[in-house]
Each structure stands twice: as structure tokens, then as C-alpha cells.
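For reference, the structure I am asking about is given below.
Missing here: one protein chain of the complex. Every other protein chain is in place.
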Amino acid sequence: MSKTKVGIINVTGYAGVELARLLYQHPEVELTSVTGRSAAGQGLGEAFPHLASIDLIIEAELGEVDLAFSAMPHQASAKEVIPLLNHGIKVVDISADFRLKDATEYLHWYGFTHPAPQLLKQAVYGLTELYRSQVASAQLVANPGCYPTGAILALAPVVKAGLIEPDIIIDSKSGVSGAGRSLSQQTHFSEANEDATAYALDGHRHLPEIIQELKLLRPQQPLSITFVPHLIPMTRGILTTGYAPLASGKVSVDKKGREELFQLYLDFYKDEPFVRVVEFPPHTKHTWGNNLCLIHPTIDTRTGRLIVISSIDNLVKGAAGQAIQNMNLMLGIPEVTGLQALAIYP
Amino acid sequence: MSKTKVGIINVTGYAGVELARLLYQHPEVELTSVTGRSAAGQGLGEAFPHLASIDLIIEAELGEVDLAFSAMPHQASAKEVIPLLNHGIKVVDISADFRLKDATEYLHWYGFTHPAPQLLKQAVYGLTELYRSQVASAQLVANPGCYPTGAILALAPVVKAGLIEPDIIIDSKSGVSGAGRSLSQQTHFSEANEDATAYALDGHRHLPEIIQELKLLRPQQPLSITFVPHLIPMTRGILTTGYAPLASGKVSVDKKGREELFQLYLDFYKDEPFVRVVEFPPHTKHTWGNNLCLIHPTIDTRTGRLIVISSIDNLVKGAAGQAIQNMNLMLGIPEVTGLQALAIYP
Amino acid sequence: MSKTKVGIINVTGYAGVELARLLYQHPEVELTSVTGRSAAGQGLGEAFPHLASIDLIIEAELGEVDLAFSAMPHQASAKEVIPLLNHGIKVVDISADFRLKDATEYLHWYGFTHPAPQLLKQAVYGLTELYRSQVASAQLVANPGCYPTGAILALAPVVKAGLIEPDIIIDSKSGVSGAGRSLSQQTHFSEANEDATAYALDGHRHLPEIIQELKLLRPQQPLSITFVPHLIPMTRGILTTGYAPLASGKVSVDKKGREELFQLYLDFYKDEPFVRVVEFPPHTKHTWGNNLCLIHPTIDTRTGRLIVISSIDNLVKGAAGQAIQNMNLMLGIPEVTGLQALAIYP
Partner (left out) sequence: MSKTKVGIINVTGYAGVELARLLYQHPEVELTSVTGRSAAGQGLGEAFPHLASIDLIIEAELGEVDLAFSAMPHQASAKEVIPLLNHGIKVVDISADFRLKDATEYLHWYGFTHPAPQLLKQAVYGLTELYRSQVASAQLVANPGCYPTGAILALAPVVKAGLIEPDIIIDSKSGVSGAGRSLSQQTHFSEANEDATAYALDGHRHLPEIIQELKLLRPQQPLSITFVPHLIPMTRGILTTGYAPLASGKVSVDKKGREELFQLYLDFYKDEPFVRVVEFPPHTKHTWGNNLCLIHPTIDTRTGRLIVISSIDNLVKGAAGQAIQNMNLMLGIPEVTGLQALAIYP
């Protein structure tokens, strides 16, 4: 029996090469076509020596596939994806182009008029833990951003349960690969090494995505979310620390309340293969290279606040791994297929 | 004229060696005695090759000095310091032993009964920016902790001005040298490299210090502070991000409010040689090796929250540099003497 | 059909946990027992969160297995391994205890009298590329050291072919995980980060191993080898640069000679699944987390010297991966089984 053929549009960014790496080990699909304008014509292993075992030429245009991943930048991705959808091809779009439901947000946050607002309704937000059944029947899945993945998974249980007041602070620390493979002074080794900084204080593009999804979990509750991303000197990993006041009377502000909170998270994620609720503050290193999201919820008993910390590998659960998790569902393959590698440690 | 003689008790930790480094370049004092039990008898340059230009033997007991820095661990420091005070020697204590005004806090946070509660009143909290005149006339200065230095300087202007509601979140990211020179699995290179994690979620020992000092700035206002420290893979630097709701009606939640806020900080720190209010989110690298604290205050106009970010070198402004700043004042030397080196970049 | 049962003695070091990680993904064997004195009684995932998917308790004594890996330190390993051999169990010993053929070397280099010199003859040096058939029929395989793996594979083709003069310089640069999980000042994050240094200038313990194996490749040629290991600030990876004068008249000192040399390497390793001869200086990052050894040979045409560079992941091809490669052969499983993951990049 022949395997399902899949392709990667723009394999040359970090999400693209990570997709190639993970798909190489996937037993049920075959990567048959990869594109990348700048490197077109080169062998994949020529451009990326760690992929030398994959015998593919980087093409200018995608070959015939059953499902395509788009790892294009926003705005450009929609242009590539729309024709594929018209040809009945399934698509997991790693860009932001189909994540937001409200087309006007694209003008505000991304500076372009969305070319296909009607698709925004059809597209499924590919956070499997929240939209498993919709993903399974979708033609177009919008793969979540890296920050939103860690932030939404950390906060979803308490937002849905109405356990917190609406005042949420999300403080995220990201490895530098989150800024992509394009060169910039900010990501030049000598500048980023031994440095930490905050950025996008005026509002990061992942904020509307976080707001949209948390609001959908409890539409009746207004939310006031401040999100500050930070760049720290490591390659992979996002550590997200979320803070919010506990809603009065919902959970006791003591050791017992901590246990109830912990149980709430355990219950919420009890069937999730890629979320692990842990009893200690997680290390990003514990998810290095794999598709897990580790979550540690606790209560600051001095102040009655929720503190919740999540850890992911931004290129796996935050991008390529989650994309494959979505693909598995869309193709009717067991969700964990090809994604069971353990984190590499140390 | 002979220079003032100073000594370092326990030179062998990171605060100790950093003091030695900085004092070597100080034109007005002379480092004449350093102690360190484990390395006693060794030349300073033998134990620490970067200090080879300093011709001193590490001693078991401190020689005769006019002023001593204690870089002992907490509890042990008080024992060393008390006899010196009785002999009329001035002391800058880098440990926590004289930072808290309430002796009972020591039992709670540090697990020991304070041996000299009467000294807690006499000791001056050595955050020069807040206690300049008291430091100048003090015999005993308690040098602030590294996290409190960055956190208090970041929040002091708005707390004092009553500009924020009492709900404060302090999220700090520290380089690994903050954990000291003692070995631990947590600070083993292969574990700490490419890793980020939160710790001390049950309450870090620097929290009571932050609470004490912020409360003193506006005693009439109750404060509810959550402080979460994080370890990130770099050697030096603390980046602190503070969040708090703006008090209603005190400052407008818009661009104009941002400017007023910025001006408030400029005014508050206008004569401070080691605090710089900056128009962009500071990088820890911009303070690498020097005594500056960079602060960037802004408003999240979507939510009406203050976001304020500070950056220091934890071993300089967060320890040894600040200790010398205190020493300068105590000895009547211009405050900036010996501390004017620029940050090393990149 | 039940899988072959394997166990790990001393799972708590870096080679041990890496074995556990790799064996988890191995389709033909089952990890059924792990030991570790200090952590005995703990769940494997409790001690090492990244291994939480493996449901095993760390034991004090090894359970019943068909094949055991020993990741004990030298001297202690032999003691554990000898009884197992007497019970007919197959063993891959990751320590140095059975690598050297001459028992007197152990006293000289490791400071102990070898407890079972007769086993040194029986043990097979587990560099599969040189001893494939012997490994396949061995009961005891001595897994090569990390430095020797990179150095021997880099130099074997030219030594065997008699292409170089006997004056060999081996300059290796290792990530810090090579120093193991035990704590030391040298591997403390704040000391090892942003630092490079050479060590063991008086002779590193891996030197006799390198000499033994290179000499065996061409017994008639005397060899004079200088080996200097360096520690550089990364977690994984060894880059080895080898230098030697080309033997006069064997290969031309020009572009054509370079091509012949390259072809010699291609031929030597043509059937090797885990050695790749590459046309550019390899990056350690190109082998991060996988079992490859990349080798780039070239000629310094100004001086007529061979320069050859190899790259491995010290914990995979330099330890746990190579051990599994050996195990596969010993159990009659295809050599590449469980080892085909691509390097993680970036």
C-alpha cells in the first residue's frame, strides 16, 4: 500500500526543516515534495546537511501531494494555500494567515487585507487539545503560533472553569529560533548570547490569537490580557509563566486549593498524549526536540493568585510537531504517530 | 596620604571575587586583606587567575582594615560582622543578615534566630537611590539582594507616587551566576545550558525584602506582590519585568500617559549616576560588567497596566558594585569612584 | 513474540540516560531493568522527567536480562560486568575497563590492577566500523571512548593505507557533557560558559586507546601521537581535527591529491551506515542527537599535510548510540535499528 504523499511549502525556514526532520521518521506518510524559492534546485541535504538522508530536490513549485504544509511567512502563505484548497488538497498552514476568525484583525496586526475572509470560518484552529474533532474533519488547519500554544494550554483549564478573574499576565521566555532563520542584528550570535530582553511591548502579533482562543473557552467572561515576550539566549524552547487572581470562593487559597487546582488540570488533560501536568516547575530542556507541553499550576498562597508555567519546544509542539499532530488527525492516522521521540537531555 | 584599607570576608564566592576585581581599580581605597576558609593560604591569583595582579594571600582571619565587606552566606555573616562592628569597623554586608527590619522574618525565611535584632534597626538598607544620606552616616550597611535591586528600582517611582493598584507581579530572569559558586545539579553546565525554568514558587527569600522596601515607600498602601524568579542560560544579568494595574484616574491610558509615566521616572532618577531611564526595553548585555540599572516603563494601553522592565548585572549593581557604591558614601568618597567602567559589549 | 530484554547498569549518568532515551524508541528490544545506587527506588521519570514515558523503577540490582549495558565508572564497571559474563549474559561495557588489550596499561592510566586480564583478549573493541564481524559474535564488547571514536574514524583510512607519516596531532574540542553528570568547578555553568580551555596535557586516558587502535591498523608503522582535548561551551558534540604529514610520493599535494584522498575515504566507509564523508568541514550541530560521524579529509597544499576533521555527538556515536549499534550486531538485529533519527537542527 502506498503511503500518503505530503509536501512542504518553503522548507528552508526552521519550521520547514523541522517538518522534514520529523516526517522522515513518520511511518505512515511520505514526504515527496519540498519547495523553497531561494534554494530551489539544490538537494535538501546540500542545503541542510542534517537532512542528507532525505533524497529530495528543493523545488520552485510543489509537486502532487495529498496534504501540504505551508511554512511560508504570513500574507505569502495565504496566496500559496488558496489554490491548493481549490484543488481539494488538505493543508496545514503554519503561518498566521488562517488563525484569526475576524478578518479585520489582519489589517490591524499584520498590515494586509485578508485575501479570503470566507476561509477564516472554514479553517480550524489546530490546537488539537481543544479542537480534536474539528481538526479531524478539516481541509484547512491553521497551526497555532508558538507563544499561543504554550499560553493557551497553560490557561485553558482555569479559564474554562471560571476559576480566575479576568486579569491575566502572560510572561513568556523564548529561545532565539523562534525569531526564525532570517538574519537580524537581534539574532546575531554575539548580540543574543549572554543577553535577555523583552520585546513587542506595544503588542505582539500572537496576542489576538491568545485572546481569541481564551475568550472562546468562556465567552461570557471578559478578559484583560497582557502578554510580554522575552528573548533569552538558547536555541529552542518557550517557558511561559501565567498569572491571574483566583476568582473568589472558587478554590481555597491554601495547600488544599493547590491540590484541587492540580486535579483540575489533570482532569482537563487526562486523555492528552502531548500534555503532561507536572508537580514541579518544568524545564524547557525536558521538552527539547519533542512534542510535549509540560504544565505546572500552583497557587501563590500569600496573594491568592494562580501561577501556571508551561514549557514547550517552540519548533516542535510550537510548530512542526503540532502540524504533524494535526496532519495525523486529518488523515485518520493515530494522533501520536511519528511524534513519540523523547526529549533530548542533557 | 595613605589610602583607606578595606577587606573582604569570604573572597572566594562570586560576590567576593567581583569585589576584588572592582576594588583593584578603585583609586581611593586599598584592598589589604581577604579571607576564605577553604582557600586560606593560597595566593589570590593562584585561586583566581584573573586576579593575579592583586598581590594578596587568602587568609583565615581578616587583617586590620577600616571597612570590611562581608560576602559570607547568611547566618554565618552576622557572626563575622558583629565583632567587627564592636571594634568600630565599618561594614558592608552583602549577605541578607541585616536587610530585614523584622527579626522574626529571619526565622520564617532563613530558618535561624537572628543573633542581634537590635542591629537591624541600626543597619541601613544599602539601596543608595533610596537611602543615600543614611548610608553616608552608617556604620553597617545591608547590601540589597540582586533581585530586590532590579525590582525595587523598577517599581519605586510608581509605588511612591501612588500610580498603581496594589496588585504587583514581578517576573525576573536571572543569569546562573546568581546561584553562586557552590556546585549544584541545577547549575551544572549541561543541565543549565539551553534551559529555562522557574523556581521558588513557594516564595523566594528575596520576597520579604522587596515587600519591606516597597511598603516603606507608601506605608498607607497595602501591597500584594507575587514574585517569580527564573533561571536562564547566561552567566550574568537580571532582567525584571514588573506588571501592575494603573490606579484609576492617575495617568491616562494612552500615548500621553506613557510620556507622563516616562517623565515621572526621569524625574525620580534625575540625579542618579547609576540609574538610566531608557526609551526601549533594556538588554542585560547593556549592563554587562558595570554598575548601571536600566529601566523602561511603559503602559499596556489595551489593558491599562503598567509594564516596567529593569536590567542589571547581578554581580555588579546586584552585589559588588552596589557594595562599593555604599562604601564610597560611607567613606565620603564621590559615589561613582571606581565604578565608571562601561558595560562590555558584545 | 517477546522482545529481547536489556538492562542498564548505572542509568543515572549521561550515557545511562541517553541509552534509556534511545532504547525507548528501539522496536526490537525492551528495556526492562535499570540500576543506579544513588537514585534507587525512584521512578525513572521522577529522577529524569524527560524519561517519564518509560515505566521503570531505578533498582539497586539489575533484574534478569539477556544483554546488559554497563555505564558504571571505570574499575567499578569490571566488578559489575564479570559476574554477568559468568552467567552467560551479553554485555556492552561503556566504561574503559575492557578497551585496552594490555592489562598493565590499566595500572598506568587508570591507577588500578585489572581484575580480569584474561577477559581483555576476549573483549571486542566495539568500533563497529573496524570490528563488525567480531562484535557480532562477541559476548563482551568494550564500547569505545568518545574522543577515540571521532579520532580513530578520522584517521583509520590514511593510517591503514600508509598514506601518512607517523607524526600525528589530534586536537579535539568537546562539549561539556563529555565530562559527565558529576559536579565539578570546571563544569559549573558560570565557569564553563563563555570559556574554552585545554586539559590533560600530561596525557588523557583516551590516548592509549587511540594509539592501540591506530597501531593495529598498520602494525609495521611506528606512530607518534599527540592528543590534546579541549573543553568548549556547548553541551554535546566533539569536533576533532587531525594533522599529519603526507607520506612522500603516496598522494600528490594538489587538487588532484585531495580528490584521491576523498575517494579513499569514500571507499573505506562506503558501506557504513553511520559514517558520512563530507565535502565541507562538518559542524557538530549536524550530528546533534544522532549516531552519525561526519568526516572531512583534505590536504593543506602549502605544506603537504593531511587535515582531517570529524564530528560526532559524544553521547550518541561517542557512547549510547554506538553501544546500541553494538547491541544490534550482537543480537543479530539490523545494525541501524533504532538509530535512524536525524540530527536535531538548529
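Note that the chains take the letters A, B and C in the order they are written out, and that residue 1 is the start of every chain.
The definition used in the following text is that a contact is a pair of C-beta atoms (placed from the backbone, for glycine too) under 8 Å apart; a residue touches a chain by one contact, two chains touch by 3 or more.
On a predicted model such as this, the values are computed, not experimentally measured, just so you know.
Checked against the full complex, the one of C:S184, C:T197 or C:Q263 touching the unshown chain is C:T197.
The chain that is not drawn here is touched, among residues A:N10, A:T235 or A:N326, by A:T235. Note that of C:T113, C:S182, C:S224 or C:Q263, the residue touching the chain absent from this view is C:S224. Although one chain is not displayed, chain C still touches it through residues 167, 169, 171, 173, 175, 190-191, 193-199, 201, 203, 224-226, 228, 230, 232-237, 239, 241, 243, 245, 281-285, 288, 298, 300, 302-303, 305, 307, 309, 311, 346.
Looking at chain A, the residues touching the absent chain are 14, 175-177, 181, 183-185, 187-190, 192-194, 233-235.
Listed for chain B, the residues touching the missing chain in the whole complex are 14, 17, 21, 24-25, 48-53, 177, 181, 193-194, 235-236, 276, 278, 280, 282-283, 285-289, 294, 340-346.
The definition used in the following text is that only the chains that are shown with their structure count from here on.
Averaging the CA coordinates per chain and comparing them to the mean over all protein CA atoms picks out A as nearest. Using CA-based centroids throughout, the chain positioned farthest away from chain C is B. Averaging C-alpha coordinates per chain places the centre of chain B 46 Å away from that of chain C.
Centre-to-centre spacing of chain A and chain B amounts to 38 Å, using the average Cα coordinate of each chain. Touching of two or more other chains is recorded for residues 14, 177, 181, 193-194, 235 of chain C.
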